[in-house]
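Notes follow once the structure below has been shown.
Only one protein chain is missing from this complex, and each of the others stays in its spot.
Chain IDs A and B follow the sequence of writing; residue 1 opens each chain.
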Amino acid sequence: MILLASAFGQLALAHYLLLSGVLFVIGLVGFLSRRNLIVMFLCTELMFQAAAIAFVAVGRYYYDFSGQVFVIFILTVAAAEAALALALVVLLFRRKPTLNAEDWRDLSE
Amino acid sequence: MILSSIIQRIVLATVESGGLAQPETEPVISSDVVVATHHWWAGFILYLPLISLILCGLCAAMKVKSKLPAWITTVCLLGSFVLSLLLYFDYGGSPELIPLLSWINLADPGGNFSGLSANFTFYIDSLSLLWIMFVTGLGTLITFYASEYMESDLGKGYTRFFAGVSVFLFAMVALVLADNLLMLYLGWEGVGFASYWLIGYYYQRPAAVAAAKKAFIMNRIGDLGLALAIYLIWTTFGTIQYDELMDVIQSGSWKESYDGWTIDAIPWFLMLAAFGKSAQIPLYVWLPDAMEGPTPVSALIHAATMVTAGIYLVARTYEFFLLSPESLHVVAWVGGVTALLAATIGLAQHDIKRIMAYSTVSQLGYMFLGLGVLSTYGAAYHVFTHAFFKAVLFLTCGAIMHGFAGQLDLRKLSGLIRIPGWRITSIAMLIGCLALAGFPLTSGYFSKDAILAEAFITQGPGFEALGWMAIFTAFLTAYYTFRVWFRVCAGKVEYEPGDEHHGDDDHGHHSEAFHPHAPRFAMNFVMAVIAIGALAASVPYFMDTKADEALAGGWVADMVHDSTAQGGLPGLDRHGQSMGDIVEHGHAGHQGEGDHAHPTLFGMDVHTAMYVISGVVGGLGLLLAAWLHLFRRQDADRLKAFLQRHWWIAWLPRAMEHKWYVDEIYQGLIRAPLWIASHLMYAFDRFLIDGLLVDGIARIPRMVARWFQPLHNGIVQSYAVTMAGGVALIALLMILFLQFWKIGGGG
Partner (left out) sequence: MDGILPYIECFAALVALYLILGRGGRMTKVLGILGGFAALAWMYVMAGTEIIGGEGVGREVLFLIFGAIAISAAVRMITHSRPVYSAINFVFVVLSSAGLFLLLEAEFMAFALVIVYAGAVLITYMFVLMLAQQASSPDKITEVPEYDRVAREPAAAVTVGFIFLSTIFGAVYQGIPSMPPPAGEIERNMVRAEVLQGLPKQLKSEVEKIDPSFQWPPDIDGNKNMVHADATGIFVLGTTEAGKHQPVRLPESAGPRNTQFVGWDLVARFPASLELAGVILLLAMFGAVILARRQIEHGEDELREAVGLTRIHDWDDDPAVTEEGSSA
């Protein structure tokens, strides 16, 4: 709190935003390249995480707490998504014991 | 159901017009036109052919195998003829209206437009009386003739034939007696349809079908002109009823709201209509082909009556032509050129019926010439005489065709007058030929003179040359007419039968076994009567019923006198007169000729000179024909060989025999371009519109879908790739765009 209290300028913001971008892209690449349904959902959580960092950083830059409030909503959505997604995974897994996303192609039909 | 309702309407209309109940809307009548409700029975001139049609339809439905339809039609038409005669004798001398049925009555109470009235009302004046008498009279006779002529078709097309004749007569009566242009148009279309019906009577013959189509399509071109003319007349003059039109034109009230161009357009459209129906250049080519129909049809429709409808139309709407003088010059020239052209073609044909057809075209050209040189009287008189002598010529041709199994080639027939049973035919044909050739003191002589003389009297562009051309045509006419008669009727007896098969013929078709069957009572009777009529048709020329000394031309001139065609009567001197003067003159009662300097020809009065000239010319033609085709037929062959041997002249007989290649020219100039254009448009539509635009555009989504199909494989990540890549690309584009925009804005 004390450390960066008065020196949060554009440079610091840029660092946070770039970090958030890297995390987001790692999440995206993971989502695209992993085949395990649960890991894919974890990757979406990672992307949420990256977005949350960006929100908080920009909110800090403008000294506007809406950024943090928005992170609360992100947490809400992430939690809801996790609940529903995992329930769906359980449902699917019960039908066919695999977590491979490619095994569920027939869902598109 | 339909028949009964029609009959009911007819009866009701008759009762109404008989004075028991007046029509609800009384047409506006001009002062000198009387409403003659006491002539209600005149309606039956129109209804009787309709009744005949209905009865023929019943006969067809009951499969009648006897000659009953012929008798029905003959009796009905005879009734029409008798009523026409009664009407003539009861005619008071001034135009009268006989209301039959209310049809169209539109009025605008606000007065913004003039309203439209078109009712089934007869307009009776001397012109329509003249026409209706020879239409119904010849119709009756020719139907009687056909009852025998068509007997080979008994049980097959017999009823259909007479139903067609009934339709024709019905439409023709409507055309002639109409009191407005719309009813005339109805009849005009009706006769065209009946013509199509009857030309295509032998519908199993491809030539007949093609001829019927040709006639119909050619007539449609003319009909378009009539329809447009009617529209323009209505918009310009505010009415389409003859009596009101006369009033409007003569009072000049139409000039108040005149917008400047319709006056000149109306005669041209009317001309188009008349040229289509009456077979003039450029629409004449259907008439020779129309000879594919049964001969009585050719005689009745395509020689005597229907083709004169164009003359009637021009005579009826003569006022419009007088308003636009150049149009009359065109009429005259078209008529004169058609007369000459058709005569030259007629010279070189071998089919006698076809010669008669070209002769008809030629004579119709004379009539238009007469109209064009302000001789409506001459035109009307020529229509009248032509109806008789051309009918008799066609009927004799039909008799020959009937007797010789369809043989019409004049090279294969000879000496008919010496074959027992053919004497009446031959003499009737001789009378017809004399009249057609304009032999002195025959009917054709006087009627043709009336036109020719007027061509020299009336001033117009090249009218004198036109007159000499017409005289030359008269010479050609005399020649080719007697070529037919000398070849077919005179000389030694020789004949070959045609190839037409009559189902009830008991003889074979080889010449040694062939015996021509001579016409029996009905045909002989009709031919004799009409031949006598053709002779007697010269009598009216000397009848002065109305005792107007200045008015040359006798009864027929008298008939034209009170009609819409009175602008073109003989005895009017027109030098330097405006058309308005002519109209006024017509009403002033035809002043004498002595007031003005009279035109002369070779020091003689034009009429007198013309009697001499055309008599000489006719005689010359006759003599030439006699030399080449009666006494020394080998000279004709030698002449032909001579003509063909020399290249500088050889084209002439060939071109004449091939009808001046007009059909081929039409083929090349109109049909081929149309064919090519339509095929181009078909290809355009097929490949460009259908193929590229319609199907091509429909194919684009499918192609695009095929590119992206691999992405749609059910794997979540594929969708994610698409989505993320798309989002990233859009964002990238936005950034780049912003960058450039910033650079541009900053710079």
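We take it that contacts are C-beta pairs under 8 Å (C-beta built on N, C-alpha and C of every residue); 3 or more make two chains touch, one makes a residue touch a chain.
Everything numeric here is computed off the predicted structure, so don't read it as measured data.
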Residue ranges of chain B at the interface with the undisplayed chain: 717, 721, 724-725, 727-729, 731-732, 735-736, 738-739
In chain A, positions touching the absent partner: 1, 3-19, 21-30, 32-36, 38-39, 41-43, 45-46, 49, 52-53, 56-57, 59-66, 68-69, 71-73, 75-84, 86-91, 93-94, 97-102
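By definition in this document, only the chains that are shown with their structure count from here on.
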Approximate Å spacing (C-alpha centroids) for the pair chain A, chain B: 92
Of chain A, residues touching chain B in the complex: 28, 31-33, 40, 101-102, 104-109
Contact footprint of chain A on chain B as seen in their complex: 712-717, 720-721, 724
